[in-house]
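Just one protein chain is left out here, and the rest sit where they should.
Should a chain be cited, it is by its letter among A, B and C, assigned in written order, with residues numbered from 1 in that chain.
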Amino acid sequence: MSGKAGLRGRGVLADLVLVVYFLLSLAPVVFIVALSLKSNAEQTSTYLRFTPTLDNYRAVLGIGAGESAYLRFFLASLICAVGAVLVSLVIGVPAAYAAARFRFRGSEGLLFTLLSFRFAPELVVIIPLGVLYQQLGLYDTYVGMIWALQLVTMPLVVWILRSFFQDLPPDLEQAALLDGYSRRQAFVKTVLPLVRPGVAAVCLLAFIFAWNNFILPFTLTSSEAQTVTVSSLAFLGGNQVRFNLVAAGAVMAVLPPLVLALFIQRYLVRGLSFGAVKS
Amino acid sequence: MAALELAGIRKTYGRTVALDEATFDVRDGEFFCLLGPSGAGKTTTLKVAAGLAEPSVGVVRLDGVDVTDVEPTRRDLAMCFESYALYPQHNVFDNLAFPLRSPRRRMPAERTRQRILDITTLLGIDHLLDRPVTQLSNGQRQRVALGRVLVRPASAYLLDEPLSHLDARLRASMRAELKAISGEDGTTTLYVTHDYVEALSLADRIGVLDAGRIRQIGTPREVWSEPADTVVARSFGKPAINLVDGAIAAAGGVLTFVSTDGALRLPVPGLRTSPGVRAQLGIRPRDLGLLRGAGDLPSSLVCFDAAIYVLEHLGRQTEVTVRVGAALLSLVVPREVADGHVLDDKVVVTFDPAAAHVFLPDDGGRRVVR
Amino acid sequence: MSNLVLYGVRKVFRSRRGAPVEAVRRMDLEVRSGELVALLGPSGCGKSTTLRMIAGLEDVTDGDILIGGRSVLGLRPQERNVGVAFENYGLYPPLTVAANLAFGLDARRLGRARERRARIHDVARRIGLLDVLDARPASLSSGQKQRVALGRAIIRAPDVLLLDEPLSRLDAAQRDLTRRELRRLQRELGYTTVLVTHDQEEALSLADRVVVMDEGRVRQVGTPDEVYDDPADVFVAGFVGEPAMNLLPGVLEGGGPVWLSPHVAVPTDIRGAAGDVVLGVRPEDVILVGPDADRSGGVADAVAHVLVVEDLLECTLLTVELPGVERRLVVQTGPGLRAVPGQAVSVAFHRLRTYVFDAKTGERLR
Partner (left out) sequence: MGTPRWRRRLRPYLLAMPAVLLCVGILYPFFVGVGYTVFNFSDANRTPSFVGVRNFVDILSSDTFWHSAQVTVSFAVVATVVETVVGVGIALLLHRSSLVARILERFLIVPLMVAPIIAAIMWKLILLPEVGWVRPILSAAGVEGYRGTDSALAAFFWSVVVDAWLYTPFVAILALVGLRSLPRSPFEAAAVDGANWWLTFRRLILPMLWPYILVAVIFRFMDCLKVFDIIYGLTAGGPGDATTTLQISAYLEAITYARYSRGMTFMLILWVVVYASSFVLVRYLGRVQSRAAGSV
C-alpha cells in the first residue's frame, strides 16, 4: 500500500519497543538459567561472564550422591498432576457434553459452581479440608492431593470441553442417529474424533496448572506427597543458601510446563480464558 | 415407504414459539414441500419429524402409528441437513457408506460399494469418492449430503434445503434430476425450501409456512392462483406480487378498489365483500401491461395512467416499475415494449380485473373469494 | 462527478509459498461521468480486486488509474475521494447509524457541526433511515445495514462510488426492492458508479454497461442487451441469463450445419470454418414445434424425448433428450404447456439466436 511508506519510521520505533519488552520479559529466564550453571565460587562474584558447569544439576538430582530428594518431589508432582487430570477427564467429559448439548435444570448452577472454584481464594476450602484430611488420614497423601487439585483442573476441563462441544454442530450426531447409530455410538464415532485434539490440549493445560500449583501442596502435604513447587521454596529456607542450586531446581521445575506449552499454542487462549475467548 | 403425519405440533424454545399448531400429512409416496423464509420454522418441523427435537405439544405418526416417543435411530427416516452434517474425518465414500454400515443395516461391502457408485454417478460426484469432504466445494458437499440420503432405502426422506448452496446452473439441473428421481422412486418426501421455484417444480403439494404457522396447503396451482392470504401470495412469483393499500368503494353499483391516496381506482367485480372495508389489491407483475400507441384495447382490460419510476433489464424482458400516486407497481413486459422509455415518462398501464386479488388487512391479510 | 479510467491495470499477488497469482490482467476501462458500470463474474475473477485497487485498498502492480483525469496511484485511500459500500457492509459496530454516517465527515472535518447534521438528516431521509439514526448496526436488519453502508458511501459526495456486492446479503424480496431504489437513487444523484456483483440479473438490471470478467480477464464489455444477445465467448454465454444457456458440444461442417450427433444437425450461417464447436442456445430460444406448441410455425430441427416437466406457472421448463446427444437440453416455454415425461416433442432452434463457439478457445464463431 502506498500509505505504508509514511508509517515506516513509526514501524521501526514499534519494533524497538517490542524488542525492549521482550528483553525484559526473557531476562529473568536467562538469568535463572545462567545462575544455575554457575559454580559456587562464581555465583556471587560474576554477572554474565563465567564458566558454565552442570554441577548444580548433578547435585540437585543427587547424581553420584545416591539418593535425591528432588527426584522424589518431581515424581510426586507428576503423580498428583496426572492423577488430577485423569480424574477431571473421566468426570468432566460427560458433564461438559451434557452441559453443551442438553438444557436441563441445574446445568447453569453446576457450571457456575465450577467456575466459582476457579475464582475462589483457595484457602476458603483448604482450611477446613486440611482439618478434615487430618481426621480422615488424607493429609500428605497422593489421594488427598489429587482430590484437592480438582479445584484447579475440574473447572478448566469442564468449561473448555463444553466450549469445544458447543462448537460442533449437533447436526453431526443427529445425522449419525438417523443413519442408524445409537447415541453412544454416535458420540464415539462422530464427536470424539473431532474433539480429540482439543481434549489433549485441555489435558496438557490442566496438567500445567496442577503442576504449577503451590498453595495446595504447601498446605496439605508435608513430605510424602510434597511437590516440586513447595520444595523449591524450601531450598531457599535453609541456613546455608546455595543460590545456584535453587536456580537449578527452579529451572527443572519450569521445564515440563514450558515444553508442554509448545504443543498447545493453538488452544492456549481458549484455555486461559475458560472458553470465553476463542482463537 | 410410509405416510408421515404431524398433528398439532407446537414447539417452543424458551419464550420463542418456533412452531405453532402445525398440522399436515405427507401421503405415502408423496412429495411434499414446505416453503417459507428463513426463521419460519421449517428446520424445526423436519427435526420434529425426525425425532431430533421433541415437540412441546403434538403427535408425529408414521403410517398411523404414534412415533413421538420413538428414538430417531428407530424411525427409519433419512435426512439431508442444510449444514450438510458430513463427517469431516471421513472421505466421500465413507460418508456415504456410514448409514449402510450402521448396526441397523450392516449392508455387505460389495453391495455398499455398488449402491454408492450408482448414486454418486447419478449426482455427478463419482470422481470425488476418495476426496476428504473438507476439501470439497459447498456445491459438492451438498451433493454428498443428498447422496447420503438417497443411498439407502427409508420410510421417508427429509430434505432440508438440499439445493440451496449450488450455483444457479447446477441448481436448475439438480432440481430436474431430483424431480426425475422422485418420479421413479416414489419415496415419501418432506422437502423444505425457501425457493418457490423449487417448490412449484418438485412438489405434489406445498405447505406455506410463515412465523411458525402453516398458512396454506395445496397443489402448486392452488397456492399460486388461489392464495389464502397476502403471505402466501407474496411467497410465489418474481418479481413479487404487487400489493397496494386502499379500500373497497361502490362506484356506480360496481365494487371498486381505491388506493389510499385515491390515485388508483380499479373495478373488481364479483367480490364477496361490502364497500367501505380496508383492502389490499394484489396484482401479479405479469398480469399488467404497457399500452403502446393508440392501439385498441381488448374489452376485458382496463387501463390507468402512471409514470415510470425505474427500468430494469431482465434478458429479453424488462421489469418496469411505475408510480401511481404514492404506490409503486412492477410489471414485466417484453424488452421492445419498454425500449425508448426514460425515467418519469407518462405511460398507460393495462390490467385484467379478473386476475386481481383482494386481501383484507384487518383480517390477517385473508383473500376475498369471488 | 468525474470519470474513471483504468489503463492497463494489472494485479499480481505474490505469496511466500506458491507461484504468483495474476488476479487482474491488463484491464482497460472508461467509466463515463454519471455512468453505472457493473463488473460481473464468478468469485475469484478479479472484480473485487479491481474495485479495491480503485479505492486504494490494494496496490496496483502495473498500469494507471485516473479519476477526473488525475492519476490516483500515489494516493492513500484517505486521499482519494471515493465512497465504498463494502460487501459485508463494514459498518462501525460501536457507533450509531448517525455516527456511522458522520464518521467520514468528522474524519475530514467537512463543514460545521450544523451543516453536518443537516447533511446526515438529508441522506438518512433519502434512503429511509430516519427511524434508526440512534440504533447501532447490530440491531438493524440486513436491508437497513445495506442502506447505512450506501449512505456512508454517498454522504461525502464522492467522485466515484464503488459498490461491492451491495445486494448479496439480502433476501429475495428485499433484494428486488433495494435494487429498484438503488437504481433510482443513482440516476437521481448521477454518481459515477462501479458495481461489483456475481449475480448476472443484478448486473443486467442495474448497469448502463456490463464488464464480464473471468480469471482476471475481461471477456466482454457492453450494454446489458449486447451481453445478453451477442455474447463474445462461451463463458459470457454461459454466465449471463437464467435459466442458463444450453451449451451442446458438436461438430461444425464447412457448409454451416453443426452436428450434435449423427442424428441431429442444426443449420447455422457460419461459412468457412469447421471443427469441434459448442452450440449455444437459450432455453427461451428453443421452439417447440407440433400439436402442443402451434405458435412456432418453424421447421423442426430434431425430435426430442421429454425427461422432466416443470410447471412453474410463470413458465414451463422441459428437460429433453435429443437423439444421440449426451448433454440434455432445457426448453423454456410460456405457462400452461401440457407435456408429460416420455412424450416426444419436436424442437427447433431460433436461427438468429443460436451461437457457435470454438470448442478449444471458447471464441464465438460468426
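Convention: a contact is a pair of C-beta atoms (placed from the backbone, for glycine too) under 8 Å apart; a residue touches a chain by one contact, two chains touch by 3 or more.
Please read all numbers here as calculations on a predicted model, not as lab measurements.
Every shown chain touched by the omitted chain in the complete complex is listed here: A, B, C.
Checked against the full complex, the one of A:Val19, A:Leu75 or A:Ala200 touching the unshown chain is A:Val19. In the complete assembly, the contact with the undisplayed chain comes from A:Phe117, out of A:Tyr57, A:Phe74 or A:Phe117.
From the options A:Leu168, A:Leu194 or A:Ile215, the residue with contact to the unseen chain in the full assembly is A:Ile215.
When the omitted chain is restored, the residue from A:Val29, A:Leu54 or A:Val188 that touches it is A:Val29. Although one chain is not displayed, chain A still touches it through residues 3, 11, 14-15, 17-19, 21-22, 24-29, 31-32, 35, 43-44, 47, 90-92, 94-95, 97-99, 101-102, 104, 106-107, 110, 113-114, 116-117, 119-125, 127-132, 147, 150-151, 154, 158, 208, 211-215, 219, 229-230, 232-233, 236, 243, 246-247, 250, 253-254, 257-258, 261, 265, 268-269, 272-273, 276-279. The set of chain B residues touching the chain not shown comprises 54, 67-71, 74. Residues of chain C that touch the chain left out of view are 55-57, 76-80, 82-84, 86-95, 103-104, 106-108, 136-139, 145, 152, 156.
Simple rule for what comes next: only the chains that are shown with their structure count from here on.
Chain B and chain C have centres, each the mean of its CA atoms, that are 25 Å apart.
Chain A and chain B have centres, each the mean of its CA atoms, that are 55 Å apart. Chain B has no residue in contact with two or more other chains. By the touch rule above, chain B contacts chain A in their complex via residues 47, 50-52, 71-73, 75, 77-79, 81, 83, 85, 87-89, 98-99, 102-105, 148.
For chain C in complex with chain B, the touching residues are 171-173, 176, 179-180, 183-184, 187, 201, 204-206, 224-225, 228, 238, 241-244, 282, 284, 307-308, 310-314, 317, 319, 328, 330, 341.
On the side of chain B, the complex with chain C involves touching residues 37-38, 168-169, 172-173, 175-176, 179-180, 183, 194, 197, 200-201, 220-221, 224-225, 234, 236-240, 286, 309-310, 312-316, 319, 321, 328, 330, 335, 343.
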